[in-house]
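FYI, not all chains are in this one, though none of them got moved.
Note that the chains take the letters A, B and C in the order they are written out, and that residue 1 is the start of every chain.
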Amino acid sequence: MSALDARFRLRVGALDLDIAFRAEPGVTAILGPSGAGKTTVLRCLAGLRRPADAVIHLGDAVWQDDRAGIFVPPHRRGVGYVFQEADLFAHLSVRRNLRYALDRAPEHRVRWDDAVAWLGVGPLLDRAPGRLSGGERQRVAIARALLSSPRLLLMDEPLSALDEVGRRDILPYIAELPARLALPIVYVSHSLTEVARLADHVVWLVDGRIRRAGPPADVLAHPEFAQWLGDAAAVVADAVVQGHDDRFHLTRLDGPWGPMLVRRHGSSEPGRRVRVQIAASDVSVGLARETDTSILNQFAVRVRDVTPTSPSDVLVRLGRDDGPALLARITRRSAHHLALAPGRDVYARVKSVAVLD
Amino acid sequence: ARGGERGVVRVAVAANFAGVQEALAERFTRETGYAVRASVGSTGQLYAQARNGAPFDVLLAADTARPRRLEREGVAVPGTRVAYAEGRLALYAPSVDTVRGAPDLRARGWRHLAIADPRTAPYGAAAEQVLRRLGLGGAVGDRLVRGGDVGQTLQFVRSGAAELGFVAYSQVVAAPRRSYWLVPRALHEPVLQEAVLLRPGASSAAAAAYLRFLRSEAARRIIAAHGYDTPR
Amino acid sequence: MGPLAPSDWQAVLVTLRLATVTTLVLLVVATPLAWWLARTRSWLRAPVEALAGLPLVLPPTVLGFYVLWALGPLGPIGRVWERLGGDRLVFSFRGLVIGSVLYGLPFAVQPLRNAFGAIGERPLEVAATLRASPLDRFLTIALPLARPGILTAATLAFAHTVGEFGVVLMIGGNIPGRTQVVSVAVYNHVEALEYAPAHVLSAGLLAFSFAVLLVVYTLGRRAGAEAP
């Protein structure tokens, strides 16, 4: 279990990259606008670009340290890199693209059959890369990166060419990888769902600088970030499994804002920690607890603050001051109607809770 | 293989003489039992090769200048030079009914006169002398085309590209008599061809035998039959 | 001018003219042929490609011998040409160009064909959707993208024509000022044991060609765009 530590600077064209972050085993998501330098960061980590003033190490292995004159070339780093444009070897069939990775892996922490099945590339094995669809190419590229049994996985919008369903099928598998393979993943994505789902750590990159970094609960709930995201704002938090309701296929969780019922989550043992994501647009606020409703989860919470985010909307932070926040995006009119102000006790009604792992 | 195999003469022979040398070699082998292995090339090339250590025992050059030079430079064995043939020049014109020489050259009905390059080929130098002595140097000057050697010169004529050409008589001996004019000796310096023993063949009995054979009556007859004069 | 005769200087001029004209003609002739070879799926492709490589396998003088015959007044091409009122093809600059083009064809066709092949379909498809006609696509997309191949074709053709002398000697007849080229002049000097002018001419040829190639390779190959 080794963490990635990276600190470097690089000028590319008009961009002035200046980065320092730590990626623990788990998923570190890099978010940011187009041209912010996300791909460039991955290239530096892989050793494909050589930044200046750099100190990059993975656990004990020093990959670059310009003071000490150390630069480990890409092929000795053991990074799995899923490029933004899935670049398969044009002269090799899908099978041989995958074998290329497998044959050079020092150990086989990912089994061939598993990678092929997980990414659904079985039927494609004998195809030439030129005869694949965009999504097919992307899945093959992911499988190939995995089969190299990397010590660090770099993924640059790996699911961008996949449909919602394909994405839904592959995401849980990626989510498992860090635990299974004990490696850090640095994951660039434009999709907040993917990020919320996967990330243990979020780096928000703007114009080559880290604007904000930290646990998703902090970064995502930060008003500045939420405002940038607009409709997509959401929070994540940890909860503990209490038990299951087999009749309705539900799971009881104990979360930071009280007990909650969610769609049955596997067969997790009571006591296990899970992560839940709640979108700000899924939370409504009421003054009383309601009974005859399809909403399962209502929390008695206190208003922490109310931030206007547009002429019609406000973002309400709910919860105790010392616990994780819950975000509710509601209209200004409702906020007025319910007289929401810091300190007011309300019920947060959560339409849907996504359990992320 | 620096010394060469015993009983084999390694002959470097000028391209124009290659055919005759084959006939000579056959006779020589029959008479002496020595084998002959020939390397064909232009005299200039053979000269350069000989200077740079080529495994040749005997050089049959197309001129006298280069054997002399080799002798002077110590590549050839001094005193072994012999003139083995004298080439005769012919004006060849397969497209003309009867070739009479100077009148044909003065006629207007042709566009190109082929000669070998005077600077590299003795036959070319001879042809140039002929033209000068006939007082045609200026008149035909811009209608001259030059072959790299007499072989090419003949091809210029044979292909019809040039109507007339000064070639070696040895090349046209078999052609119809009326389509060529054997240039009188008086019109040019003799085209003497000399042979010389080269250092690698200095101690070769076979090579010495071959040089002797070149002067023999049998050899002279063969050489003469191919359209060369044989100097005494 | 030192060891060089005026005829040597004339030969230099003829050579430059010949190499330049040959290179241009070759590019004009070889480019459409290479384009067709790179894109056709006809069974004719491989035979035509093999055919275009054949001029190389004959010794130049021998090729020259056949071309001389074919272009000469008795040969199939020369006869028809002269009957149509054409001037004699052999022993003329035009004949030299024909011979050099023929012999240089493989050097031009192959690099061009590879360069066109390396472009792939995609840029041409994109251009087609932007209303570029096939000719337009060829001129504005294929040719610029094939630049390295064009460069190679041109330099090989040029350099080879400068150095070639077998075909040229045979077809040209080595007429000073008209068809005598440097290569033949150097060859003659060497044959005639005139080593000094041979060395000077050789060194001059090398230096000049080196300069030309250096300029071409320095300017011609801009560093490719880096991957992002």
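As a working rule, a residue touches a chain if its C-beta (ideal position, glycine included) is under 8 Å from a C-beta of that chain, and two chains touch if they have at least 3 such contacts.
The structure presented is a predicted model; accordingly, all values stated were derived computationally and were not measured.
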Query raised in the report: Each kind of chain is drawn once; how many of each are in the full complex?
Result: A x2, B x1, C x2
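The rule is simple: only the chains that are shown with their structure count from here on.
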Query raised in the report: If each protein chain is taken as a node and each touching pair as an edge, is the resulting graph a line, ring, star, complete or other?
Result: other
Requested in this report: When you average C-alpha coordinates per chain, which one falls nearest the overall C-alpha average? Tell me, please.
Outcome: C
Report summary line: Taking each chain's mean CA coordinate, subunit B and subunit C are separated, in whole Å, by 35
Query raised in the report: Counting in whole Å, what is the centre-to-centre distance of subunit A and subunit B, each centre being its mean C-alpha position?
Result: 90
**Report entry** subunit B to subunit C touching residues, read off their complex
**Finding:** 42-45, 47-48, 65-66, 69, 111-112, 114, 117, 119-120, 142, 144-148, 152, 155-156, 159-162
Query - subunit B contact footprint on subunit C (complex, rising order) - result: 61, 65, 68-69, 71-75, 78, 88, 90-91, 169-170, 173-175, 184, 187-188, 190-194
